[in-house]
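So that we are looking at the same thing, I have put the structure below in structure tokens.
One protein chain is absent from this view; the other protein chains keep their places.
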Amino acid sequence: MSDSDNRETGPDSPNSPEGADRGWETGGSVFDRSKTGSGAAATGGGAGSGEQALLPAGTSRGTDRAKTAPVPAFVGPYATILAREEHPDREEVDRRSYRRGVRLVTFWFALAGVAAVAFIVLNFAGDVHKEYYTPVLGICIGVAMAGLGFGLVVWNKRLMPDEEAVQERHPLHSSPDDVVAFEEDFARGYQETGVGRHKVLRRTLLAAAGLLGLAPLAMIFNFGSIPHGELQVTRWTRGARLATRDGVALRLGDLPIGGIATVYPAIPDQNGKFVALTDNQTAADSTVMLIRLRPGEDQPVPGRETWSVEGHVAYSKICTHAGCPVGLYERTTQHLLCPCHQSTFLVTQHCLPIFGPAARPLPQLPIAVDADGYFIAQSDFIEPVGPSWWSRT
Amino acid sequence: MSLAKRAQHESRFIDDRLGSSGFLKTQLNKVFPDHWSFMLGEIALYSFIILLLTGVYLSFFFQASPAETIYNGSYVPLKGVTVSQAYATTLDISFDVRAGLVMRQIHHWSALLFVAAISVHLCRVFFTGAFRKPRELNWTIGVGLLTLGIVEGFLGYSLPDDLLSGTGIRIGYSIVQSIPFLGSWLGFLVFGGEYPGTEIIQRLYVIHILLIPGIILALISAHLAMVWHQKHTQFRGPGRTENNVVGSRLWPKYAANGSAYFFVVFAMCGLLGGLAQINPIWLYGPYDPANVSAASQPDWYMGWLDGSTRLFMPWEFRGAGVTLSPLFWPAIIMPGLIFTAMALYPTLEAKFTGDRQYHNLLDRPRDNPTRTAIGAASIGFYIVLWISGGNDVIASTFRISLNAMTWVGRIACITVAPITYIFTKRICIALQKRDEELRTHGIESGLIRQLPSGEFIEVSIPLPDPAPIELTPAEPIEEGPSGDGARREGTLVGRAGRAVSGFFVNRETGPPGS
Partner (left out) sequence: MSHVTNARSAPRRRPLPATLVVLLGLFVIAGVWLLVAPRSKAQGTGDNAATVTKGRVLFERGCSSCHGLHGEGTNQAPTLIGVGAAAADFQLTTGRMPLPAPGAEAERRDPIYPPEQIEALSAYVGSLAPGPPIPSIGDQQWKDADLAEGGELFRANCASCHQAAGKGGALTYGKHAPALSEATPVEALEAIRTGPENMPVFSPTQIKDDQAVAIAKYVQFVTNPPDPGGAGLGHLGPIPEGLVIWLIGMTGVAAAALWIGSRQA
């Protein structure tokens, strides 16, 4: 069993006699060798040796093919093949199963080809507006890829010889000589630069490099602007009308009891015509929910009794938690629910948060009714709308 | 010229100029262990390639512009609606560009699969201890890839500027704003001014198609190069030692397996891309800051962050002129701590176990009960948050109170992890003990025999000698003084346990009758 002993400890000697005549190192092209399929069969190995057996007796990989004496098929400095199935040859009994394997692989590849062609045809001839278009394209891609993949897998499993190879791991760290030599080289080189000796050189180099590194950082700041109070204000001003997204300014009586409307500020232009600001930039902080409560239902914060008109109250729609629009109004329970993280606000109590992660009530917009019956804002919100930030006052 | 001769000619052509044959000879004979669980990382690699391919196709048709346009494509329910160019071009890709929708859907499904595969691969590496020396750096790169994958996916599905993803961007802006000191400045920096501004889509586009893919490519290359150079780990088994690799050689078997698997993964993404509709942005409409849809969720890999944000209590700190938003803790601190802990885990484990050895053989999960329990507890915590991210959909589908689901989530996210930890650790130790039983006493045959002395013994069949290597523990079972396999002597838990256990039962004599 000396052969096995050598194999167990790995290929210390690249030119072990058993390996030399396996054709690997005796010249000739790799491709020639692969064509003739050289390599004697070997399964099992190392049985009964005193040291740790590489494969316990009776272990076999793959199907039960003819087993010869445990001679490795392949030895070299890079890998040792422990066990290799007998390569199915045309003259062998397993010829039929081999041919079946070939047929199966051919089938898969053919299927892949058909699917690829179908994809190409559909790409040109398919009607992109029909409902079959995308699904059939996806099926073509899927079948083509699966055909290739399954074909390769079956080829691998049935037509290529099974093997179990062993390769030695070399220690990852370098030899102590190399480690020392590297450190010495580096240290010597560092010494030769003289950086260690000249404090001024070192410091000016660091300063220059650091400042140069700051330069691109400075450019990053070109991306943004410095907040100058934009977060504190919205587009609501005194006298702004409450308009729907269609631009229609709402009047007293437009909303029934239990009704809500999402409103935007409408500012008079130079001709005095009220224009609703419904663009995204305005909507992001100025969207307001106008809600009509039953008479007597509202319990305003002391001092804010004049902020509502005949049960109509107006609150910012921007959630104070993370900024989603708080749109879910429950008419009978007076809950205003935000769908993002389920913060719940109680409308009759100045939109106080009663559940969920929001910590502040929705800011209230003071509203009144002008001489023509239109709802107007008395002023902007008295606090910033939306989620909190560090320097929020 | 025959094929063999032609190939020989080509290879000599290259070798004359590059000296490649020697290098290739070594590499072709490299041995890779071929356990199926080692292929999970490949799923991520192949989905990334699919993402690159489909992404290039999409980038020719997509315009990341916020400029308003009136949609005039073939989707009738949006005809005449004012939308951004980003949204309009995504609609065009979905309805009017040939093979546009299938490419878009393959792209999105591959992205979901990419992060899923990384997660499964991470679990495999964690539970088998493959991150130990010398592979700590590779683990950290992997955690970096996970983080980048999640961010990349978030940016990707936000590009179409639809109502669902726009809501997510709005929440993202609020999260950035919640950062102490710098928050509002950072928010203005990223968005080019007050939200929403006109810059964000274009910026997300550049980061999504250029910056992050570049970093991911570099990290994947480093990741694979390290696996290549350090050689893959392997499970214990016949013939496998710390100093060898047993498996198949790269050429031809491993290369064939790898390419086959690439096509299989592509096939799955292709089938999903055609047969399962994903992200139908036309149903959500263009983004409008005043609108929101019920059941708004991010993609699955961000669900845990949505859950943590939903569950967190409304604790906002106001004082001394500053405000600390309740968003800061669940959305910045928690993921920050978790990702940092994950990235540093190999170092932390090595420190706490004092293990400085090389490890090329893998643990079975039961071989390290503490680590497995930590992993299981983390997964339990993650799943609680994940489910809570969809608590409104669950509440609506199963007619459960939304508020009840929130409270259950709050309690579960504190209690599930410790309970899972205890259970998992016990199970691991029990499995180890069962292996030891098998090893020392053999298999129970079920036969009872009476000895002449009157004693009954159970007949057991000893295992073949030598016993299968898999049953040999990597390290001896940690036995504590209580004899239950938990090494706890010096720790706080150990001392507390001793204090408690001596309360009911005399620890010197044990329970009565023993």
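In order of appearance the chains are A and B, and numbering begins at 1 in each one.
To be clear about the criterion, a contact is a pair of C-beta atoms (placed from the backbone, for glycine too) under 8 Å apart; a residue touches a chain by one contact, two chains touch by 3 or more.
All values derive from a computational prediction rather than experimental measurement.
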item	value
Touching residue (missing chain; options A:G147, A:P161, A:P227 or A:P339)	A:P339
Touch criterion as defined above, residue of B:L18, B:I333, B:V393 or B:I461 at the omitted chain	B:V393
Touch with the omitted chain, as defined above, among B:D92, B:E152, B:D288 or B:D367	B:D288
Candidates A:Y133, A:W236 or A:Y315 - the one touching the absent chain	A:Y133
Full-complex contact with the absent chain, from B:L18, B:L224, B:A276 or B:M313	B:A276
Positions on chain A contacted by the hidden chain, ascending	131, 133-135, 138, 149, 153, 156, 244-245, 250, 253-262, 325, 327-333, 335, 337, 339, 342, 344, 355
Residues in chain B touching the chain absent from view	34-40, 43, 76-81, 94-95, 101, 105, 109, 112-113, 116-117, 120, 163-164, 234-237, 240, 257, 260-261, 264-265, 268-269, 272, 274-280, 283-285, 288, 290-300, 303, 390, 392-393, 395-396, 399-404, 470
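Keep this in mind: only the chains that are shown with their structure count from here on.
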item	value
Inter-chain centre distance, chain A versus chain B - centres from mean C-alpha coordinates, in Å	10
Complex contacts: residues of chain A adjacent to chain B	10, 29, 31-32, 35, 46, 52-56, 59, 76, 78-79, 81-82, 123, 126, 128-129, 133-146, 148-153, 155-156, 160, 163-169, 172, 220-221, 223-227, 230-231, 245, 262, 264, 280-281, 283-285, 287, 317-318, 321-325, 327-328, 339-343, 353, 355-360, 386-393
Footprint of chain A on chain B - complex, ascending	4, 7-8, 25-26, 29-31, 74, 95-102, 105-106, 134, 167, 170-171, 173-175, 177-185, 187-197, 199, 203, 230-231, 238-239, 241-249, 252-253, 256-257, 259-264, 266-268, 270-275, 287-296, 306, 309-316, 321-327, 330, 358, 360, 391-392, 402-403, 406, 464, 466, 468
